[in-house]
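All protein chains of the complex are present and in place, except for one that has been dropped.
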Amino acid sequence: MKSRRRREQVITALCTVFAVVILVALLFPTYWMVQTSFRVGREINAFPPVWFPREVTLSSYVKLFGSPHEEASLPFREYFRNSFLVAVLSGFFSIVLGTLAGYAFSRFEFRGKRNLFLSVILMRAIPGLALGLPLLVLFKRVQLVNTLSGLILTYTMLNTPFVIWLMEGFFADIPAELSEAALIDGCSRWRALWRVDIPLAAPGISASAIFSFLLSWNEFAIALILTRTPASRTLPVGLFDFVGEFFIDWGGMCAAGTIILIPVVVLTFFIQRWMVRGLTFGAIK
Amino acid sequence: MLFRRFLVTLVVFSLVVLLSLSAMAQEKKPFEGVVLNAYFIGGGAYEKLYTKIPEFEEQTGAKVNIAAKLSHFELNKRVAQEFASGGDIDVISTHTTFAPGQKDFLLPLNEYLTPEDLKDFTPSTIEASTVDGKLIMLPRHTDVRIMYYRTDLFEDPKEQEAFKAKYGYDLRPPTNWQELLDVAEFFTRPPDLYGFVFTGGEEPLVGTFYELLLSAGGNFFDEEGNVIFNQEPGQKALQLLVDLYYNKKATPEGVPNYRWDEVAKAFRDGLIAFYFDWPGWYTMMKDPKESKVAGKFGLAPYPVGPAGYAKIWGGSHGFAVAKSTKNPEAAVALVKFLTSGDNLYFEAKEGGFLPASISAYQRLKEDVAKTGDPLDLKRLELLEQELAGFVPPPKIPEYQEIVSAIWPELQKSLVEGRDVKVTLDIAAEKVRKILGR
Partner (left out) sequence: MRMRGERYFPYVLILPSVVGTFLLIVFPLVYSFFLSLTSFHLLKAQSLRFIGFHNYWEVLHDPAFWVALKNSLLFMVVVVNVELVLGLLVALLLNRASGGQGILRTLFMIPMMFPPILVGLQFRWFFNDQFGLLNNVLLSLGIIDRPIGWLVRTNTAMPAVMFADIWQNTPFTAVVFLAGLLSLPIEPLEAALVDGASPWQRFRYVILPMLRPLILIAMTIRSLDAGRKAFDLIMLMTGGGPAYATEILGTYTFRRAIVDYQFAYGAAISFIDMVLTVGFAVYLYRQLLKGRV
């Protein structure tokens, strides 16, 4: 018996060690990118590699936010602003649309309720370009190419089905009796929704909001096609342009990459509780 | 408790939305005067000319919005999308290689300019900028390549001895293709030094191939328009590149991903013994802050090909006006300003370009005669020789498509060693399909 328990302990210890090793290996490329952004030019591509920076500098970051008429600088500020606005606004709108629709799906019987899951999956399945190409032509007719509004509209509709699905699950967890009670007390359906169900679903709304934000923040293919100039170009496309414009300014690229990372890391921290549920379309709670 | 949390969330959301909306509203400030949207080539020495733009803005009251500063590949793609979707585009950077493909969207400038305006431009550059009788761009500077080589390597007696012992003739910047291969092989000592480097993909690869094709006595098409680049001269040309990259491994491995910026940087970083490049990099090459080979390089003419001569592929950078511009006069004025004799002289002095302006070129020569830097003088001489005989790529609108179709095939030989005849036959077939022949 004792040897068995000892063996269990050893295995657990080994597993922990392995887990840490894997974690380090997993986070290593990211660590490398982040610390390169703080490196002095000489050390960036030093051979043999310098594992910990000896000198730290913010010059890569300063160059990123430099003025437009300076040599070879990128309109990074505009890209950041664009990404932020688009992600926040499309997130907001998809929350509004999605929460309402999610509520409807969870509380009422619909024909085609089955198809909700299918349509959510289908949204994910559409290749970005398949949607981006026709939108380019269509948006041109209504002057929406190279505008933030165009992107916001598109992302909102791409995210909404997912939000509907998530919120449907969250609302399903809230007993219908609570809003029924409000109805009996004389509230209209809208009032009941607003006063009772939505506050109770607040955690779900927050989670959906964050998922939507991240989906828009990370999107590349459609932004690539629908945006032209810094007026509307977003960070992922800006990063892609980097590879052309800065040719081999690795410090700058890593700095841009690190900045793109920050909301991702911060928000991931907040939703890690709902991560599995969100990513598997609520199939696993 | 939950309700309070919900309230907080709601307030935060509203604040964020309000802030965002107000930020967006602030964007819509009214513009004073005319605004010209410009899409320019960016990077390195190209941007010095743009520092003159505030002068134009002050003189004319117009505002120039540089919507993009990109390498030409990215720029062309963006410009094409812009044209297709009817975006706000007034002035663009273009090139004699790309302009024929863009001609449907470019404003013919002969309607806005007099022969007086055009007097100062080198005739061959105007000729290259004219398609179907319409002048669709004003030339800025001309690109022809010359050979840069490391004087510290080539003039080192130890190296010379070793080379002579191995190959039986004196070490010198290569004068023909066999020497090119020998010297490249000799100086390849990875990972610190490689003999040669070239652009291994996309349009730069096709241009390099084109140049070699011409120097081997061949061409893309014959007089009747038949595809002939897969014949013997083409095979020799491609074989040279394959020998350099694949068989002798005399270039860095990343060459298929290298474009103009990367090859120049490789040489600047001291990794390469010799290579061919555009005059625009010259100033950066001489600057010790930017270049590890400052003061350690020399210039030489191209080696001749199997046909006994060296034909140089070249073209002129320039500016053009979009047909869809809402302010043609202002746009043309900007283009004229940017290509004025004074500004082209300024740019050439700062960046080492070959201005298309005759007066600017004269002034450059005078400057060099005064300072007497032998390298500068040699450079201008070499360039003058080449300007006389440079060859632009076929001025057909399908050129871009052709390039796109054949470079992956060329890469197959480079990267996998596929037989050059097979590759070129496949490429020729693709080109025939594109042209419908």
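Every chain is named by a letter (A and B) in the order it is written, and numbering of its residues begins at 1.
One rule holds for everything that comes next: a residue touches a chain if its C-beta (ideal position, glycine included) is under 8 Å from a C-beta of that chain, and two chains touch if they have at least 3 such contacts.
Predicted model, so just to flag it, every value in this text is computed and none were measured.
Undergrad: Which of these, A:Ser60, A:Asn82, A:Thr154 or A:Ser232, touches the one chain of the complex that we don't see?
TA: A:Thr154
Undergrad: What chain B residues would touch the chain not displayed?
TA: 77, 80-81, 83-84, 101-102, 104-105, 190-191, 200-201, 249, 252-257, 266, 271, 397, 400-401, 404, 408-409, 411-412, 414-416
Undergrad: In the full complex, which residues of chain A touch the absent chain?
TA: Interface residues of chain A facing the absent chain: 11-13, 15-16, 18-19, 22-23, 26-27, 29-30, 32-33, 44-45, 47-49, 96-98, 100-101, 103-105, 107-108, 110, 117-119, 121-131, 133-135, 137-138, 153-154, 156-158, 160-161, 164, 183-184, 188-190, 214, 217-221, 224-225, 235-236, 239-240, 243, 250, 253-254, 257, 260-261, 264-265, 267-269, 272, 275-276, 279-281, 283-284.
Throughout what follows, only the chains that are shown with their structure count from here on.
Undergrad: What is the distance, in whole Å, between the centres of chain A and chain B, each centre taken as the mean of its C-alpha atoms?
TA: 38
Undergrad: Enumerate the contact residues on chain A facing chain B in the complex.
TA: So the residues of chain A in touch with chain B come to 68-69, 71-72, 81, 84-85, 88-89, 92, 136-137, 139-140, 145-146, 148, 198-200, 202, 205-206, 209, 225, 228-231, 241, 244-245, 247-248.
Undergrad: For the complex, give me every residue of chain B touching chain A.
TA: Residues 2-3, 5-6, 9, 13, 16-17, 20, 23-24, 37, 42-44, 47, 50-51, 54, 66-71, 73-74, 78, 81-82, 84-87, 261-262, 265.
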